[in-house]
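Removed from the display is one protein chain of the complex; every other protein chain stays in position.
For reference, chains read A, B and C in written order, and residue numbers begin at 1 within each chain.
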Amino acid sequence: MKFNVFTQMEYVVWAPGTLILSIHALRTPNQTVISEEFSIEPYIKFEELQSAEGENRLIRFEVQEQCTVKVTYNALVDNCVELTNYEHQEITLVSQLPVSVLPYLNPSRYCQSDKLSSHAHNMFGHITNPFEQVVALTNWIHYNVQYLSGFSNAETSAFNTFEERAGVCRDFAHLGIALCRGLTIPARYFTGYAYQLNPPDFHACFEAYIGGKWILFDATRLVPLNGLIKIATGRDAADNAIANIFGNINFTTMQVSCELAENSIEPIYYNEGEHSGLSYL
Amino acid sequence: MKFNVFTQMEYVVWAPGTLILSIHALRTPNQTVISEEFSIEPYIKFEELQSAEGENRLIRFEVQEQCTVKVTYNALVDNCVELTNYEHQEITLVSQLPVSVLPYLNPSRYCQSDKLSSHAHNMFGHITNPFEQVVALTNWIHYNVQYLSGFSNAETSAFNTFEERAGVCRDFAHLGIALCRGLTIPARYFTGYAYQLNPPDFHACFEAYIGGKWILFDATRLVPLNGLIKIATGRDAADNAIANIFGNINFTTMQVSCELAENSIEPIYYNEGEHSGLSYL
Amino acid sequence: MKFNVFTQMEYVVWAPGTLILSIHALRTPNQTVISEEFSIEPYIKFEELQSAEGENRLIRFEVQEQCTVKVTYNALVDNCVELTNYEHQEITLVSQLPVSVLPYLNPSRYCQSDKLSSHAHNMFGHITNPFEQVVALTNWIHYNVQYLSGFSNAETSAFNTFEERAGVCRDFAHLGIALCRGLTIPARYFTGYAYQLNPPDFHACFEAYIGGKWILFDATRLVPLNGLIKIATGRDAADNAIANIFGNINFTTMQVSCELAENSIEPIYYNEGEHSGLSYL
Partner (left out) sequence: MKFNVFTQMEYVVWAPGTLILSIHALRTPNQTVISEEFSIEPYIKFEELQSAEGENRLIRFEVQEQCTVKVTYNALVDNCVELTNYEHQEITLVSQLPVSVLPYLNPSRYCQSDKLSSHAHNMFGHITNPFEQVVALTNWIHYNVQYLSGFSNAETSAFNTFEERAGVCRDFAHLGIALCRGLTIPARYFTGYAYQLNPPDFHACFEAYIGGKWILFDATRLVPLNGLIKIATGRDAADNAIANIFGNINFTTMQVSCELAENSIEPIYYNEGEHSGLSYL
């Protein structure tokens, strides 16, 4: 599926400082960036950074004088997803997990899986198929947590959301991750551009490691699972901020869009009783 | 400096499960493992894992039947430390940090730097030399947090310790890390064997990234800074547990020791007014 | 310095096969790809690969039916170079080299440094400054090897060129690398787009590791040292082919260009008696 993704953001820079943006489409075996353009007005030389494990593309630049900075990114991206049947999936023993996956079992800033582990076991511990476990916990979040803008903030964690039962996509994702890790299922945060997200914005959901693959889950059900363009994955929102600002710099406005660059898309959602897990490689 | 380090731990295994231990001395340019022996009784084949960034050596094994497991590790390690003068150290701009260092600016499970950043700035923001900042916050912790066994637990975070003013080495380290990150100084958790620690145990302290090096700080002042054998570094205790247990397995007893294998050691502590930072490479 | 780089290549595909191209501008701390576009006609989904050490960007795609394939790449790239004075440079001991640099001391397919080591020592072993050694050997190649198209072929190695004294940029680079390695100076192959190269083509030269940096050398003197856009580095042409073809696929035509996207450039060459080494980071 080809998508045109676009974002434009403005910052007022009051004093010299550094911006690190995570808005570029990731390059993966299945996600091809056909063309892309990134500009900063006024022109500033920027640097593209990549973590050792290759799960993000960071753009870093230093603004050395007081000004207003406008960044624009647009890209044409061809993405394909893979469906795997998990009807008879057994749990993967920790002794079989690759070393690169182990950190995604640990609690993190916004996903205190240690504090939610008993809850996770009480609610979903009886299910033996790990795919069904994650589907069940995703459904539970969907039906028990209210999608509510402005309720949560940058300090809100999965534990808060579990108690307060309201939040936005980021909070839904954090809670899903924390419950997975509490069940000893590795899980990580996913940010991306999302087709048909309304109002348009960046989106967050999560991936769980099942049967050797990172499978996508989204407790918000706001967009088709195959309508995403991956930007980055990480432990939680602490690793995956769209923008990290260092210095006296204020964010002012943002536009985001994600348009289909083909005739049509067959939207995929997980349905009751089905066992097809979708993965972005 | 050569040290003999030793640990022995026993576990009662009630049902099949997996253990991941982080007790091996790290191999680094400056820390040489001359000889080492690791045994599991009864014998079980184990696997040594290493993270991509090489900041730990994990031992993983699966116990497949009910039993009592005893693990023993001993090693002869030659370590040397480096002293650097930071009297005229300027802050390193975020735009100059290596990409591998950036995650250590993010808040983590036990180091909610986002929640402690204002406090950090109010208390230490007026200091311009980053080495002096970290010395000052380490001293502040030393004089304001009581070293008290049994007060904190596995869920205790830097934010809790900041409010409750008591804890053990792990809590001292977490608070030091959170305050550093709040000041935009990268910081990470450090576990090791410690010479003259009383009672003998594993030790935790932290490293701050200053002037291109990871410098060691220890708010507990329980051991000389050059009396440590590094086991691992990571974001916080969530990444650096001595043992991660998966399954119905109980820890029963543990012994730890760290003996000097040379005639004498000139102990190093940071003194008032000095600017020598010590690093383990 | 901003440059517009461009290439277009055509292949006739007689039977299904795979192409791996190395034509994308590398993204490095100092080389920023501002915008780029890569297309394959007819459209085929491609994959971007990157080696663990990040020294290239490979484009891989499979052609599944008989056809003619046209690939086009263009990019706007902002590059800056660094000049370092090596007047008092001492040799770097092998015991101080980073582990990632060590393989560039080994002989490789086209750079049999083992066979040229005595020659290298006889000719340049008396020089004690390693920068001056590499300048001297580069000059020696420039004055003793004739630049001659069609003389060498894909099997020609540094040893052949040393004996036959003629070749193209690739052969000049291989000989430079082999002589460096023979003197225990790590050296690697460099491919790029080159400003003012006549006739326009991809260019090859080499980097030597001196004083902790990879310094650029070009025995052909065909282009200014600061007029290059780096595509890749590697052990020799075996690692850095512009195109690796697997299957019954024939290369037919190619166009390459590299235009200045600024008003002017101050060309840099190494001059007699100067000690400024230029590096692309």
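We take it that contacts are C-beta pairs under 8 Å (C-beta built on N, C-alpha and C of every residue); 3 or more make two chains touch, one makes a residue touch a chain.
Because the structure is a prediction, the values reported are computed rather than measured.
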_Need the list of shown chains touched by the one chain that isn't shown._
B, C
_Can you say which of C:30, C:184, C:257 or C:276 touches the chain missing from this structure?_
C:184
*May I ask you to list the residues on chain B that touch the chain which is not drawn?*
27, 29, 32-39, 45-48, 50, 54, 78, 80
_Residue by residue, what part of chain C touches the chain that was omitted?_
18, 20, 47, 49-53, 58, 60-62, 93-95, 99-100, 102-103, 105-109, 112, 114-115, 154-155, 184, 238-239, 244, 246
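Quick note on the criterion: only the chains that are shown with their structure count from here on.
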*Taking chains as nodes and touches as edges, what kind of graph is this: line, ring, star, complete or other?*
line
*Centre of all protein Cα atoms: which chain's centre is nearest to it?*
A
*Where the centre means the average of the CA atoms, what chain is farthest from chain A?*
C
*List the centre-to-centre spacing of chain A and chain B in whole Å, with centres computed as mean CA coordinates.*
30
_Mean-CA-position distance for chain C and chain A (Å)_ = 38
*Considering chain A alone, which of its residues make contact with at least two other chains?*
47, 50
